[in-house]
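Of the protein chains in this complex, one is absent; all others appear in place.
So, subunit A:
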Amino acid sequence: MKEGRVVKVAGPLVVASRLPNPKMYDLVKVGKDNLMGEIIELRGDRASIQVYEETSGIGPGDVVVTTGEPLSVELGPGLLTSIYDGVQRPLDVIREKYGNFISRGVEEPGLSRERKWSFQALLKVGDEVEPGDILGNVDETKVVKHRIMVPAGVAGKISRINEGEFGIEESIAVVRTQDGEVPVSMMQRWPVRKGRPYNNKKPPIEPLVTGQRIVDTFFPIIRGGTACVPGPFGSGKTVLQHAIAKWANSEIVVFVGCGERGNEMTDVLQEFPELLDPYSGEPLMLRTILIANTSNMPVAAREASVYTGITLAEYYRDMGYNVALQADSTSRWAEALREISGRLEEMPGEEGYPAYLGTRLAAFYERAGRVVCLGKDRREGSICAIGSVSPPGGDLSEPVTQATLRVVKVFWALEDRLAFARHFPAISWLNSYSLYLDEAEEYWGETIDSDYAPLREEAMAVLQREAELQEIVRLIGIEALSDNERLIMETAKSLREDFLQQNAFDNADAFTSLKKQFLMLKLIMKFHSLAAKELEKGKPVEELIGLPVQEAIAKAKFIPENELARFDSLEEEVAAQLAPQTSEVT
């Protein structure tokens, strides 16, 4: 076989010459250890290769061979509950075979070849099929039915279909196509840099309920939507991402740990098998795929990791599932892009990032969305993409944040000021936004209560008013405020502390259903409106605040989901503690 030779090594970038028939983005193997790499530039007979592994010990003259195929992932049963590196190597298998530290040149397939899966056919011999049609199911885990789909480019009549136990490479069906008989197995391959096909896109409409109060009620995200979480270190990006991965009503979660801490992946790995999904009652891990390319793992594989992640997400979307793809942090991906670009000696754009940063980011988020999948049944699936952004020094004017804000529809702005005061989630209620509010309000009206949307609006107004009043207090002091304004400050404090604040580490507080969110908000705003009435009647504000019921409102977040009736009596209590005073006045 003909092969090329290394002529240059600069960190993760290797240049090879005389590779036979090199194509952009083809996968190559470098050196005697067969380090995996990808062609990212071609000039004359020289190919620049980003190598997914540490390149120490590589030098001119080392052999380079091309596989002739782009970087691809394996798709089939066995993805769920797995933990992969950025190029879909299974880290659990690698540890078992090679030990606690990742050595180089390790080749392990993404899906197990030994494992057998029980295939139940849905179609029969003679049925006409086209790409995306569901041939049958595999119970991949207790909670997820894995749909075995006719792969791209295959259409015709089923000439054979088998039920029973199979390995993923064995054929479970044969389709008679125009070009002859095509065997179909439970595994497909797909190049990660190419979006998987679907019929058509549709605007997303249904909220993704995350159980996080400030998210769901104030800045909702939607199934098929896009969101970003920018914030300085320690402001709560990862905790929020983990909370959404745990408690949102996604059917599948693909979590990409992109250039961040090893222990955070360990955290997920140890928690998810123990924690139960509030919807299915089964361990969270059964619907989760982890991709861990931590900060100390090779940067080129980090660059690939988000694509690996979204391709797996698309595959489950194609089955008709609502998938959440979470990337923590997209800034590390952008930095990997920058590092490679620098080594290629490309002309740098802003802050050294390549000029194509914005296009790449946009193209990535564009792979999210709600679609009508391929297949005759016209089922729908969605990917909701949520990316953390780690702006240097917390400065949101930097290129990655700015490029991200241009494409995503939800902006959860984390502020260190709030984090320092241990107000978590430290999402700014003044600076964040969601462009999915209309959809969410419609949904609340249908499923929870028609008062939800107006209540939210009132509460938001109180919070905004507080910010203005705080300015006055800062300049002149608390005396300058009227009684009415004092009440606004009091209600805003209650909204902040009793509603917006949510402790991700408290079992009772970590998740709040939409129904309970509504009841909590209603309770606080009921206090506000009743107290405002009392003020109108001439009652001094001092008599309205510091009531015992306020302590009860503060503890309402701990009311269990199956005891929501207790909110009724709390509301009565609010009225009772404010009302007798009314009778005294009148």
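Simple rule for what comes next: contacts are C-beta pairs under 8 Å (C-beta built on N, C-alpha and C of every residue); 3 or more make two chains touch, one makes a residue touch a chain; residues count from 1.
Everything that follows uses one rule, which is that contacts and distances are computed from a predicted model.
> For the complex's missing chain, which UniProt name, "Sarcosine oxidase, delta subunit family", "D-xylose transport system ATP-binding protein", "ABC transporter permease" or "V-type ATP synthase beta chain"?
The correct option from "Sarcosine oxidase, delta subunit family", "D-xylose transport system ATP-binding protein", "ABC transporter permease" or "V-type ATP synthase beta chain" is "V-type ATP synthase beta chain", the UniProt name of the unshown chain.
> Just to verify: which one of A:L430, A:I476 or A:A576 makes contact with the chain not shown?
A:I476
> One chain isn't shown here. Among A:N21, A:S56, A:N200 or A:N562, which residue touches it?
Residue touching the absent chain, from the options given: A:S56.
> Which residue from A:T67, A:S118, A:N162 or A:N296 sits in contact with the chain not drawn here?
The missing chain is touched by A:N296.
> For the chain not shown, which residue from A:E74, A:E206, A:E335 or A:D483 touches it across the whole complex?
A:E335
> Which parts of subunit A face the unshown chain closely enough to count as touching?
7-11, 15, 54-61, 83, 91-92, 94-95, 99-103, 232-234, 257, 259, 261-263, 265-267, 269-270, 292, 294-297, 299, 332, 335, 338-339, 342, 348, 351-352, 390, 392-395, 416, 419-423, 473-474, 476-479, 497, 503, 505, 546, 550-551, 554
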